[in-house]
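Here is the structure we will look at.
A single protein chain has been removed from this complex, and every other one stays in its place.
Then we have chain A:
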Amino acid sequence: MTLFGDALAWITDGAHWGGAGGIDHRILQHLLVTFAAVALAALLALPLGLLIGHTGRGRLVVVALAGAVRAVPTLGLLTLLGLALGIGIEAPLLALVALAFPSLLAGAYAGIEAADRGAVDAARALGMSEWQLLTRVEVPLGADVIVGGIRAATLQVVATATLAAYISDTGLGRYLFAGLKSRDYVQMLAGALLVAALALLLDLTMAALQRASRPTTRKVPA
């Protein structure tokens, strides 16, 4: 347990906080990279997923593609992108976008498909336009599944964002790679613990968000 204790001591050491390479600074970087990757992926994956869910078209093709992307090892992709784009945050960011994409897409179309078909058909027959159908019926009814996709993507990305430090001096992964190189296992473990804690916190937050987005279908007893 000394290694573990040492790692905790390393984290709580005031000398490792503050400044450009400080833990607080790296946590912020790590979060920024995570949010940027999920947001960028969502920009494409969510509209595409909603479209597939709503129209029921192109599902097979896109699901197969997303599955293929899921199978790509992120480290390999990162190396490839790093060779093409050079040192910097661009390559890891792009690799993380690819990582987040399938979960977001699956959540979006599964959410739409989960909406009660009878209600959707009735709403269309009553005279809702396709856009109104999507925004007023399908998305509200599938919101928690869609947010579930964002949650899954966020969890994957926040853990894997460690790799950003592989070719750029960004995020908490730096402690792992630096520790590995200098055989400083205390620093490595400290980095790993920090990433794990951050992932846990973020997932708890997203879980709360997912609960809150569940559609209300019953009146809360007064």
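Keep this in mind: a residue touches a chain if its C-beta (ideal position, glycine included) is under 8 Å from a C-beta of that chain, and two chains touch if they have at least 3 such contacts; residues count from 1.
The definition used in the following text is that contacts and distances are computed from a predicted model.
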Per UniProt record, name of the chain withheld from view ["ABC-type quaternary amine transporter", "Na+/H+ antiporter subunit D", "dihydrouracil dehydrogenase (NAD(+))" or "ABC-2 type transport system ATP-binding protein"]: "ABC-type quaternary amine transporter"
From A:Met128, A:Ala178 or A:Leu193, residue that would touch the chain that is not displayed: A:Met128
Interface with the unshown chain - residue positions in chain A: 116, 118-119, 121-129, 132, 137, 140-141, 215-219
